[in-house]
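Missing here is one protein chain; the remaining ones are kept as they sit in the complex.
Read from first to last, the chains carry the letters A and B; within each, the first residue is number 1.
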Amino acid sequence: MQQKTKNILKIILFCSIFLVLLLIFSLMMKPQKWFDEKLIQNRDARYVQMTEQPENTIDVLNIGDSLATCTFSPVDLWRQQGYTGFNIGADGLRMAESYYYILNACKNQKPKVLLIESLYLFRYSLGEDTQMLLSQPIYYRVPFLKYHNIWKALVEMPGVMIYHRGYTINDHVWSYDGPDNYLDLELEDKSQRMTFSWLNRMWFNRIKKFCDERGIKIIVYSTVSPINYNRKRIEAAEEFAREEGVDYIDLNQRIDEVGIDWTRDTNDAGDHMNYHGCMKVTAYLGEYLKEHTDLVDHRGDEAYRDWDEELVAFDQLVKDMDRISFADIYRQKKKYMKELKKREKESKKRK
Amino acid sequence: MEQLLEILQDIDDSVDYETETKLIDDHILDSFGIITLIGEIEETFDIEVDAAEMTPENFNSAKAMWSMIQRLQEN
Partner (left out) sequence: MAIHTNLYLLVFLPLVMLIYQLVPRNKRWGVLLSASYVLYFSFSRFLVLLLMATSAFTWKIALWMDDLGAQSAQKQKECADRKQKSEVKKDFQKKRVKVLRLGVLVLLGILFYVNYYNFVAQNVNVFLGALGAKLPMARVLFPMGISFYTLEAVGYMADVYWERYPAEKHLGKVALFLSFFPQIMEGPIARFPDTAEALFSGAPIQMANINEGLLRILWGLSKKMVVSDRLTLLTNLIFGNYKNYHGSFIIMAAITYTIQLYMEFSGSIDIVIGSGKIFGVTIPENFNQPFSAQSAAEFWRRWHMSLGNWFKNYVFYPMTVSPMVKNWSKKARKKYGKYWSMVGTSAMALFPVWVATGVWHGAGWKYLFYGMYYFVILLLGVALEPLKEKRNKKLGIDPNASWFKTLRILKTWVIIFTGELFFNAKTLTAGFEMFFSIFGNFHISSIWKYWPDDLLTTGDVYAIVGGCIIVWIVGFLKEHGWDARKKILESATPARWSILFTLVFALLLFGAYGTGYQPVDLIYAGF
């Protein structure tokens, strides 16, 4: 009996030490304090940069998978409407993950609108989604696990992806030469789903509840993508939005209004938008926001001067894109990073 | 027994078969050694070793082999 109690005490002690250590390491794990922001890349990049935004300055959040992040450029939205937005999506985003992304984004911010690109609502794999029920809340609460890959930044050179409020410029053109009436066809990739899993619905309801409490308006939209959308799927998304009581817009039925040019606007033959397509979609979404929400135009407001500065840097990068193509940036990143650094120094000198 | 030891010495002469008890477990006698061994003992002792006898216990030591041979000779 005594041995048994001793053993149980031992197990409890072991677990407590583990938890204490995890807590200490987690408190130490503050990537933005340790590293230059540029060092934090990939999936953590937008997440960390979002938390670094000045308090209560972001009005619009845009979430979804790669379709969402490539289709919405906050800097262009600023140029056109003076609204402040941020891309908080990620490639292959999952619902469970997105819930915590939104929570994270709202820690220091009081956004008024949440844009949700609809494709990721369809994404589903029972195995992984069940795993995420367990892992995502843990990652959210335990920064040590969430940012565990950060050690890589110590041994690697600064990354090449330059984020502009969560948008990365990509000017690669691979035209879409499929039929214009793609909405009436079957999707080529038969593995894609047409319905929403109950788990995804559950996560959506949690997101909705969170937004309702904070007075955040949810707008679900389907961006232009012949590879990923057809009528069946759009109708499913529309039905879903109606059932959940949120706004829905489909851009695939408004190709002419958006002004999409199939020869120029897509990055990979109708899957993702490139920068040209993104500008058009962003403009369309901007007009929609202007009409349907009461967002404030912050242009000219002293508190938002950093947005104007970013706009300049953004346009410079777009210009550089003509010289160094997207594909080359990966190969020439060392050279390009040097160039950027030099320019940064020069602009500081001038000031 | 003498004959058996001779056969074993022929296969590999670097082993002390009188004391070794893990010929199979320690892979001292490999599968190919076993093939040769079985051919030899079947001929020498006029027995039939069948599949049921092919266990490590029967081949781990010279002593075990010898008792197997005796058992098979009786049948």
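In the analysis below, a contact is a pair of C-beta atoms (placed from the backbone, for glycine too) under 8 Å apart; a residue touches a chain by one contact, two chains touch by 3 or more.
Just so it is clear, the model here is predicted, and its values are computed rather than measured.
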| item | value |
| --- | --- |
| Listed residues A:Val60, A:Ala90, A:Val220 or A:Leu317, member touching the removed chain | A:Ala90 |
| Sole contact to the chain not displayed, among A:Gln136, A:Asn230 or A:Asn252 | A:Gln136 |
| Residue of B:Val15, B:Ile38 or B:Ala64 in touch with the missing chain, whole complex considered | B:Ile38 |
| Missing-partner contacts on subunit A, residue numbers | 7, 10, 14, 17-18, 21, 25, 42-43, 90-92, 97, 127-128, 130-131, 134-136, 139, 144-146, 148-149, 151-157, 330 |
| Positions on subunit B where the hidden chain makes contact | 27, 30-32, 34-36, 38-39, 42-43, 49-55 |
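Going forward, only the chains that are shown with their structure count from here on.
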| item | value |
| --- | --- |
| Centroid spacing, where centroids are CA-atom means, of subunit A and subunit B in whole angstrom | 71 |
